[in-house]
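This is the structure I want to talk about, given as structure tokens.
The complex appears here without one of its protein chains, the remainder shown in place.
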Amino acid sequence: MNGKTLVLGVIGSDVHAVGNKILEIALKEAGFRVVNLGVLVSQKEFVEAAIETAADAVLVSSLYGHAEIDCRGLREAFIEAGIGDIRLYIGGYLVVGNQPWEETKAKFEAMGFDRVYPPNTLPEDFIPELKQDLGIEE
Amino acid sequence: MNGKTLVLGVIGSDVHAVGNKILEIALKEAGFRVVNLGVLVSQKEFVEAAIETAADAVLVSSLYGHAEIDCRGLREAFIEAGIGDIRLYIGGYLVVGNQPWEETKAKFEAMGFDRVYPPNTLPEDFIPELKQDLGIEE
Amino acid sequence: MDYLSSEKLDWEQMQQERQAVLRTWETGREVNLEEAVEFHSTLPPSKNFARRMGEAKARGITLTQPRAGVADLRSHLELLQYLASEGEADLLPTTIDSYTRQNRYEEAEKGLDESRKVGRSLLNGFPAVNHGVKSCRTLVKELSPPLQVRHGTPDARLLAEITLAAGFTAFEGGGISYNIPYAKQVPLADSIRAWQYVDRLVGYYAEQGIIINREPFGPLTGTLVAPCISHSVAVIEAVLAAKQGVKSITLGYGQCGNLIQDVAAIQTLPVLAEEYLRREGITDVELTTVLHQWMGGFPTDEPRSFGVISLGGAAAALSKATKVIVKTPHEALGIPTKEANAAGLKATKQVINMLRDQSFPECAQLAQEREIIMQETREILDKTLELGDGDFALGAVRAFQAGVIDVPFAPSVYNAGRTMPARDNEGAVRFLAWGSLPFSKEIQEFHKEKLAERARFEERTPGFQFVIDDVYAIGKGMLVGRPR
Partner (left out) sequence: MDYLSSEKLDWEQMQQERQAVLRTWETGREVNLEEAVEFHSTLPPSKNFARRMGEAKARGITLTQPRAGVADLRSHLELLQYLASEGEADLLPTTIDSYTRQNRYEEAEKGLDESRKVGRSLLNGFPAVNHGVKSCRTLVKELSPPLQVRHGTPDARLLAEITLAAGFTAFEGGGISYNIPYAKQVPLADSIRAWQYVDRLVGYYAEQGIIINREPFGPLTGTLVAPCISHSVAVIEAVLAAKQGVKSITLGYGQCGNLIQDVAAIQTLPVLAEEYLRREGITDVELTTVLHQWMGGFPTDEPRSFGVISLGGAAAALSKATKVIVKTPHEALGIPTKEANAAGLKATKQVINMLRDQSFPECAQLAQEREIIMQETREILDKTLELGDGDFALGAVRAFQAGVIDVPFAPSVYNAGRTMPARDNEGAVRFLAWGSLPFSKEIQEFHKEKLAERARFEERTPGFQFVIDDVYAIGKGMLVGRPR
């Protein structure tokens, strides 16, 4: 255990569960305490879970293409709840169709995500970055 | 029989025989007298056969991509032989690779071909035109 | 749950419920059953999905069908027209967006509005409820091939009312297959009951002489779902549908990747369904089959995706599935362009046509695989019936509760999630752990031995790493997730 807590979930009306389950396993194996909210998670549930568990970061997944709509105001919701500086990550298929990645990335960064990951990101691709961000030494 | 004679052949070092055999059958069925020189036919052989058989048109095939080199001077050879106004047709894969068709067509028209056909032309696609060109009524 | 039984709903008693359902969104007002039946009777037989399926079955050929749906009506129509002309799709879909699937019509409306504003679809499907009967009917009128609604909706009562009234002649889904993989908190009894409504509505149309095709969603979570699991769900939903008067049922299965297992799966589906229907005394349902090309994670490049797609086409043709649901070379990139969608259809059609006069030869391995699938499925279904005191509706709820039916990777809290599927040494999907699946000793031994064989070959102990490696394998260009 590395002492850091992550809240994990698939936002909105999205039910893609496979990646979520795999992520949970990979993050636990990497030493995190993982609070997995599963699929169909609302903004409110993310905020509440982050407060309750004193999370260090929230990892949002969105696979089904509606992230643009579902994530609007998410950063603001955290700010309102008094934990506006929590680290926010998002990954998956963030828009409908295959659009230029740089645009998509910029769009979600502007929405307040600290890091935005493209489709098919493997655990081994981002866990090192996550550890670095949270100041975990290997 | 429609009274018209066609000389048929695959020019240069080209050995693609299947289309040539199918063309022979289709043209015979359409009523032409067909003199099929087969594959690996030189310019000289085309000219001689056209003279010998008093052909109404010469149908050159080239499938293997070297037509640009092989057909240079073909029209001139017919002119030299005194039958410079014979109708010349060409069809097949005329250049190496898949290049813009309009350019290829223009290139071969400039070389003296009366009609230039793209790859995968079926007998039913060009026989009507051929008949029209040669003044055959149906 | 006391109220749940598989008995046919009383049409008269259902009218009150219908009125309530139709009031949940304004377009519900447009539904007029009498007028709808009349409209259906004016449609040419070639637009009837059930009929096309029946013909294909009789001729022993495999039809192609894409998935496709965008927010705006015109764009959706153009998309489908393109897939019919350029993609030569035999059957057409209308894939519904995810808000509608969760009955969130307001969000769907927002998405639809914005999509129109920005000129591209912000929704991942066509919000048919928001469009309403009249708009949907435009699709039916303008398109030649038959149309099916494809979605993933636990409570699709309003969606069915609207699309069937509009003239759609096929409707995918079922109380289990559109709940367990597509919802988290919806009690199974609720979705089964909601789908009995849909089936009863289809049954009503049948009583008026309008045959509408129903298709339980075969692939479930699309990821390492062994045939016995999806077959059990398919058979239960077929029986439940038939009991409400449905006359045309297409049984589905998602390609697993081992050719023999895939062929055996398609071959056994109608055999098992017929068997359990007959036990209920039902013999007048036309059963057809559908193979879904690989439903799990795809490779990210187009050429490799074409490979996966073609292999799925081959499995469909060789097993003589009545239709094949086609993936696209953009599967791992995002919702496909219309060109990519047509490309998937064309590659599939080429393979299917080249194999149309061939079938997978009868052989010992195939027979054994069929036997295994049938025995496993019967063990699950018989236990389910036992738990339900002879009733599949009740039995299904209790079976899921007990883990007697258990879908891997399912998001629903009503699914036990105690099995661990993994590929054997030839790539067939087996169980590393079967949780509470009511397998006999014989079947348990079979799975153990199959995975031990793989473990020996790979020189590692069988375990969860198999599952993870197998989840990624096809995306990485393999079938079996071998250690690297």
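Think of it as A, B and C in the order they're written, each chain with its own count starting at 1.
Convention: a contact is a pair of C-beta atoms (placed from the backbone, for glycine too) under 8 Å apart; a residue touches a chain by one contact, two chains touch by 3 or more.
Everything numeric here is computed off the predicted structure, so don't read it as measured data.
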Contact set of the excluded chain (shown chains only): B, C
Option touching the unshown chain, where C:Gly111, C:Gly132, C:Pro145 or C:Gly427 are the choices: C:Gly427
Option touching the unshown chain, where C:Gly69, C:Pro181, C:Pro299 or C:Pro336 are the choices: C:Pro299
Chain B, residues in touch with the chain not shown (by the definition above): 12-15, 17-18, 21-22, 25, 38-40, 64-66, 68-69, 93, 95-99, 119-120, 122
Missing-chain contacts mapped onto chain C: 257-260, 299, 301-311, 313-314, 318, 342-351, 353-358, 361-366, 425-427, 474, 477-480
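Here is the rule we use: only the chains that are shown with their structure count from here on.
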Chain-level touch network, classified as line, ring, star, complete or other: other
Rounded Å distance, chain A centre to chain C centre (Cα mean): 30
Separation of chain B from chain C, taking each centre as the mean of its C-alpha atoms, in whole Å: 55
Distance from the mean Cα position of chain B to that of chain A, given in whole angstrom: 66
Residue list for chain A, restricted to those that touch at least two other chains: none
Multi-chain contact sites of chain C, meaning residues that touch two or more partners: none
